[in-house]
Structures are given as C-alpha cells and as structure tokens.
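Showing chain A:
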Amino acid sequence: MSLDNYLYLSALLFTIGAAGVLIRRNAIVVFMCIELMLNASNLAFVTFARMNGSIDGQLFAFFTMVVAACEVVVGLAIIVTIYRSRRSASVDDARLLKL
Partner candidate 1 sequence: MNLASIVNNQTQTPEAVLFFILAPVMVLSALGMLVVKKAVHSALLLAVVMIGLAIFYIANEAPFLGIVQIVVYTGAVMMLFLFILMLVGVDSSDSLEETIKGQRISAVLGSVGVGFLLISLLSRAELGRAYAGLELVNGEGNVQAIAKTLFTRYVWAFEVISALLITAALGAMVLAHRERLLPRKSQRELAAERVRQSAIPVAGLPGPGTYALHNAVDIPALLPDGSPADSSVSKTIAARGELANPNTFRMNEKNEAGEE
Partner candidate 2 sequence: MNSLTILGALPLLGSAALFLLPRANELLAKRVALGVSTVVAVAGLAIAMNFDRSVTGFQLVEKYSWIPAFGINFGLGVDGMALLLILLALILTPIVILACWNEAEGSRWSVKTFFALLLILETMMIGVFAATDIFLFYLFFEAMLIPVYFLIGGYGSGERAAAAVKFLLYSLFGGLLMLASIIGLYVVSRDQLGAPTFDVTELQKLSLNNQTEAFLFLGFFIAFAIKAPLWPFHTWLPDAAKAATPGTSVLLLGVLDKVGTYGMIRFCLTLFPDASKQFGPTIIVLSLISIFYGAFLAIWQSNGDIKRLISYTSISHFGFITLGIFAFTAQGQSGSILYMVNHGFSTAALFLIAGWMIARRNSSKVQDFGGLQRVTPVLAWTFFIAGLSSLALPGLSSFVSEFLVLVGTFVRYPLAAVIGTLGIILAALYILIPVQRSLHGPVAPGNENLKDLNLREKIAIAPVIALIIFFGFFPQILLNVINPGAQASISALNIGPSTGGDK
C-alpha cells in the first residue's frame, strides 16, 4: 500500500468535515465538524513526516492539537454564552451580522 492513501483519507475526512460545517445547524455539531477537519489535516502532517523522514510534521500536528484545544475551550464557552442568552444552539439563530 502506498502512503498516499493516508493523504487521500485525510482529504476525504477534511471534505466531510467541511460539508458538515455547511450543512449542520447545531453549533456543537458544527464545532465537531471543525475538529474533524483539524484532525484530518493532522493526519496529513503525520503522514508527511513519515514520508520525509523528519519529525517536524509531527510537531506541527502537535501544535495543531494545542491550538485546537484552545479553540474548543473558547468556542464552547462562546456557545454556552450564546445558549444562555438565546436559549438556542442553532447557528442560524444568531445572525446579528445582518444589517
């Protein structure tokens, strides 16, 4: 098996994650789809590290994880705050950006 398959898988997962962001309305699910996209890219990083024989890809994945963790913490806090005031976790309900 070629290592490329990992990359294809990564691309596929990334795409599915993106589709999830676009389709799902529950903010938490949207958020999980974003996590999926991040994880998919991590897989690509790890695979690249293996392909190139260098540890840097793994470090990138590591950093991504940290950033993702931060993002989850803040993002979920935001969701909770919104939910507290709007009683809804639907991303469509919070549309204050519209004029």
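For anyone wondering why these and not others, all candidates are chains of the complex that A comes from, given by their letters.
FYI, contacts are C-beta pairs under 8 Å (C-beta built on N, C-alpha and C of every residue); 3 or more make two chains touch, one makes a residue touch a chain; residues count from 1.
This one's a predicted model, so the numbers in the text were calculated from it and none came from an experiment.
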- Item | Candidate number, among 1 or 2, whose chain touches chain A in this complex | 1
- Note on the structure: Listed in rising order, chain A residues that touch candidate 1 in their complex are 1-9, 11-20, 22-26, 28-29, 31-33, 35-36, 39, 42-43, 46-56, 58-59, 61-63, 65-74, 76-81, 83-84, 89, 92
